[in-house]
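Remarks on the structure that follows.
Just one protein chain is left out here, and the rest sit where they should.
Here is chain A:
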């Protein structure tokens, strides 16, 4: 049995040590927010926070998880949105939306480390997150809005 704290809730899971965190979250715990896109850290759809840092959950073995896990469901909810989610809504970023949970988790991580990112900072932080629908112009705008609102500006 492995113990995992996800969005503040403690879970006991009986899985192989080498099961990727993504599949523990999705198929064992039943969370849909982290998405499967590639399984090889090439798309970012599965991005979650472990110990406050964005990781690709598809390439994070569950036995290597050494801190609390937060998924997009833990970042905020429709009734109580995180500033990043509110910015995503304000800019109507999503098309299919499948990549956006991962995009928002990556953006939240960026803004925690760097409250006032430049365009180059945004490009660098966000380019591991693929969006096949091509919502990048709106992602950039939403990251900037979220940064402003998190700085209280």
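To be clear about the criterion, a contact is a pair of C-beta atoms (placed from the backbone, for glycine too) under 8 Å apart; a residue touches a chain by one contact, two chains touch by 3 or more; residues count from 1.
The rule is short, and it goes like this: contacts and distances are computed from a predicted model.
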From the options "MoxR-like ATPase", "Aldehyde dehydrogenase", "ABC transporter permease" or "Sarcosine oxidase subunit delta", the chain left out of the display has the UniProt protein name "Aldehyde dehydrogenase"
Of the candidates A:5, A:63, A:112 or A:127, the residue in contact with the absent chain is A:127
Cross-chain touch to the chain not pictured, restricted to A:4, A:55 or A:72, is A:72
Omitted-chain footprint on chain A covers residues 15-16, 19-20, 22-23, 26-28, 30, 32-33, 35-40, 42-43, 45, 71-73, 75-78, 81, 85-86, 88-89, 92-101, 104, 122-124, 126-127, 129-140
